[in-house]
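Structure below; questions to follow.
As you look at this complex, bear in mind that one protein chain is not there, while each of the others sits in place.
Right, subunit A next:
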Amino acid sequence: MTQGHQPLDGLLVVDLSQFLAGPYASLRLQDMGARVIKIERPDGGDLTRNLYFSDTVIDGESTVFHAINRGKESLALDLKDPTDCARLKTLIGQADVVLQNFRPGVIERLGFDYATLSAQNPGLVYGSVSGYGPDSPWRDKPGQDLLAQARSGVMWLNGSADDGPVPFGLAVADMMAGAALAQGVLAALVGQGRTGRGAHVETSLLEAMLDLQFEVLATHMNDGGRPPQRSSFRSAHPALPAPYGVYPTQDGFLAVAMMPIRQLAEVLDLDALLPFADDTRSWFRKRDEIKSILAAHLAQAPTAHWLSLLEPHGIWVAQVHDWPELLSNPAFTHLDMVQKVRDAMGAEMRLIRAPIRINGERGRSTRAAPEIGRDNAKLIAEFGL
């Protein structure tokens, strides 16, 4: 990491949030050069430290915690203790950004709400992320990823018509909310550079899920509110015509994106598709029929055969990878998306790097996630706490 050249060099972020959405936002800021100080309860800290997704554990803490909190400092403070509260106030007085994800109402009781803090530090940018928005009738419901997905309607977009709801296999609501929070905070900092005034940036898991669906929701809302109809066969998008989908081959799976049926029929020499070739409306209305014909054909040869036949013709296809296939591919290695990080106890782990390159460089911090309160003594001295 070249000091002084990272875009967010010199930015001090005090992160009161836990779990994924808030810490993902501060991870992104950290990846771009910001200094992030995690404020944690002395007894146990961020609850994600003990959230075990897989059986993979690094130095007694969940792997996921390490992935989300690499490169941050930890300041353990008990917000029910007046001395620690005073320390936090002093620290925030010197900070550019504060992030928090307490349930609506809690931060006000603790005295670290935006109104209070901005009175002391008008330039402060303050980011809040909740499950469903600050004044929602759902404000007391748990702001948990799967549950936010469930409420957002998104589960009816994955899978095919006869499936029930199909959730994402990743914490997409948390990550999209974290991304929105990072964007809002950065935009507010740009505004602050011009006006000197900070701002309160708020987002929520539900808002982020609606934004994620904005394209398909626009289709729905301007179409008399007809519900999305997943294709009954190999669906990959409820509103797109054939051939859009994933098809089994003799030895694996092939993804086929939007492509005129005539071109597909000609390159594949597949006469059964010719009746649909120029009837573009049939590509949507008869998509199950067209996709069944295509599926029967693609099942007869291995994936490599189809790639070598179709790719040179500019047909939009791809092999469907699982992780071992992806990671053994030279194109993956070329992306340079994996970094090795060693924690204080010497354990080494491999983590995914930031998906953004600035001046050709991808942010790279070799610092691991901190133990609870690892940086207390240093921070208390440095900031006069």
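The criterion applied here is as follows: a contact is a pair of C-beta atoms (placed from the backbone, for glycine too) under 8 Å apart; a residue touches a chain by one contact, two chains touch by 3 or more; residues count from 1.
Definition applied: contacts and distances are computed from a predicted model.
Asks: Given the choices "Sarcosine oxidase subunit alpha family protein", "CoA transferase", "Transketolase" or "Elongation factor 4", state the protein name listed in UniProt for the chain not shown.
Replies: Spelling it out: the chain absent from the display is recorded in UniProt as "CoA transferase".
Asks: Write down which of A:93, A:122 or A:142 is the residue touching the left-out chain.
Replies: A:142
Asks: Any idea which of A:175, A:242 or A:264 touches the chain not displayed?
Replies: Selected residue, touching the omitted chain: A:175.
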